[in-house]
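As structure tokens, the structure follows; a few thoughts come after it.
Only a single protein chain was left out; the remaining protein chains are all shown in position.
Presenting chain A:
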Amino acid sequence: MPSLGADMDEGTLLEWLVGPGDLVHKGDPVAVVETAKSTIEVECFATGTMNELLVEPGTTVPVGTPLAVIGPAEERRPVSRAPKKGKPSASTEPSASTEPPSPPPEPAPGPAPALSAARQRGHIEAGPLVRHLAEHSGVDLEALHGTGPGGRVTRTDVEAAVAARAAPRPRVRASPFARRLAAELGVDLATVTGTGRESAVRAADVRRAAPGPAAPTAPAPTGAAPVRPSPQRPPAAARPSEDRAAAMRRAIAGLMTRANRDIPHYYLSTSVDLAAAMDWLHEHNRQSPVGERLLPAALLLKAAALAAREVPELNGFWIDDHFTAGEGIHLGVAVSLRGGGLVAPALHHADTLALPQLMNSLKDLVARARTGMLRGTEVSEATITVTNLGDQGVETVLGVIHPPQVALVGFGRVVDRPCAVDGLLGVRPVVTATLSADHRATDGAVGARYLTAVSRLLQNPEQL
């Protein structure tokens, strides 16, 4: 079960999209997983043959649980040299290969940027000592971001990964029975108030916190067919929808609490003159068929992405007391859901998308976010997030950063304002662009550089 977000502890496997014996490629959607936030297609991290499915549809399992066993592809390609993999044993002994390349450590988006172009080619620079250390401590080199020369994975990187794994969120004091019961009832111990000695969570506390009648989350094996051949959704409402909303609320609560507690935010704001951009947009839309028309949001997102390229200090993650730059600019787009709550799936490589492409991707992403059909990489890989509350009528949004990212860009409504332009007073369309940034990672000057870049980019819309 991959971690599909920093706030995800467990997921329910809804459906297998492949069967035993199927050939799967890296990046193929192989399963549908329901988290507290949405339903997500999990993409395969390796190419090979699906040997065995370990988890029945309908089962809720913690992050890190192996879902399936992938063996080598039937035809063994000569290029797949054993030492490529972080776990040499996985390649040399196919029968022993296991699912996720070591459960991703808590700061889940950490491994995400590792899927860079270089990594996709499958070559990892690491010395034998580091390789040995990684193998010994069960760290997947592929999931590491190398900080050495030329992206080389160093000993420090491996040790940091081990430390990150060893230091998850503070352990909840709970009796062993309460812990077991919480797992059975699907209760998040972190949300339960303990009444035992030194605030330990007891079984009675868990029962009180359990939603509805005490029923195990894993349905009876008879309830769900082992494999559903059609893409028809199994009852996502295995839990009542209000439970789902409550679970999402809790997940958001946990994440935002953590963000507000751990991240020293600083906020910058600037008004951006959109006259040029709106003119260009109107002209473009006038000449385009309805289906290809652009929304102002597309321009704003593109500008935000390009500015992140100019100011890479804001594009990445703060993990283990240091900043790790994101590999590529994957723009998280905050999407509010109709049933309440929100998700911020990633527009991959947003800086490289032409505006029409970006617009299409955005429409697709929003539609799938609202129907709960996101893919794993989309929910876990954003490197910087944009929230646009303009369509809700507000002018300024000062957001909370989605950890472990280090910046959140906000756009308000585009409003006509009296402005001084070239010594004359004019009415111009203006948007308030804001930046919430992690002061541990950057200082105000960097943030200022970013907002200035956004503003400048929007003055030349034809170059976006």
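Criterion: a contact is a pair of C-beta atoms (placed from the backbone, for glycine too) under 8 Å apart; a residue touches a chain by one contact, two chains touch by 3 or more; residues count from 1.
Here, contacts and distances are computed from a predicted model.
Visitor: UniProt protein name for the omitted subunit, picking from "Sarcosine oxidase subunit gamma", "MoxR-like ATPase", "Alpha-ketoacid dehydrogenase subunit beta" or "Branched-chain amino acid transport system permease protein"?
Guide: The chain we cannot see is, by its UniProt record, "Alpha-ketoacid dehydrogenase subunit beta".
Visitor: Just to verify: which one of A:196, A:211 or A:312 makes contact with the chain not shown?
Guide: Counting the whole complex, the residue in contact with the absent chain is A:196.
Visitor: Among A:147, A:175 or A:357, which residue is in touch with the absent chain?
Guide: Spelled out, the listed residue whose C-beta touches the missing chain is A:175.
Visitor: Of the residues in chain A, which ones touch the absent chain?
Guide: Interface with the chain not displayed, on the chain A side: 175-180, 196-197, 202-203.
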